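Note that one protein chain of the assembly has been removed; the remaining protein chains are unaltered in position.
Our next item is subunit A:
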């Protein structure tokens, strides 16, 4: 009762759902946002368990975990455990399972994204930072291309131009990427990779839940979630959060496994998924069950058209999708207009 009154006092512009759970989450979320980002990593994990503990509603609703049925409360913690286990070998396994094709998929995501200089990207479920690194490389090569074009026009930059190019406080907005993941292990691996690549600026690592992002409204130009949204317990909630943190005109991009369109390819793909991938998981990472969960969760995820419908329901416009590798992976894109 007190919690409900507390929530009604808090002015939430975009609180569409009327569930008790979400109202509780809203009150706790504003509390979280008032803390700095570093502290969020402690409260994030506590927050979720508190939420679930306060009401019994989440435990009554069930959802899928692979082919099992579990309660919503359990799914989040089970997914957390899966990724905690696989974090160290995540990149190696990706290469092994997809025969390196996942790199092409992620490159395609960046090409479709085509970020303009000065864009800010939020990469959710971006644990080990694949998309973030590609984004920074893309921006840097674009800037180099622009500089080369300016040079080729025969204008040698004056000393004033060069000194203007030095990063100044309060200048044009620099591109930045924020990597957000619910799992600290994955972020740790990502940070190690960033250090080994020597990337220091324009990148930050935040622990956060896709269903309750620790950011204010209208913050980001681009939101991407690559191979992460099928692990989210409530997809519609994640989509609404994405809509909230995007600026007007911002773009939502989702790369995810989807339904294969060709029936022959589908049979091959199923055989490969269920026979080969868990075996690879056992051999390389020593974890059969996590990779069994992976292939099962792919089957449980809605197909291209359904996900497009979910995006439109959440309020995205100009929703379209591209099938990559014959439908094995689909890239969905929508705008907040």
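Brief remarks on what is shown
Keep this in mind: a contact is a pair of C-beta atoms (placed from the backbone, for glycine too) under 8 Å apart; a residue touches a chain by one contact, two chains touch by 3 or more; residues count from 1.
In the analysis below, contacts and distances are computed from a predicted model.
Of "Aspartate aminotransferase", "Ubiquinone biosynthesis protein", "E3 ubiquitin ligase complex SCF subunit" or "Glutathione S-transferase kappa", only "Ubiquinone biosynthesis protein" is the UniProt protein name of the chain excluded from the display. Here the missing chain is touched by one residue of A:73, A:113 or A:242, and it is A:113. When the omitted chain is restored, the residue from A:66, A:228 or A:250 that touches it is A:250.
One chain of the complex is left out; on subunit A, the residues touching it are 13-14, 16, 112-116, 118-119, 221-222, 246-251, 308, 312-313, 315-320, 333, 335, 337.
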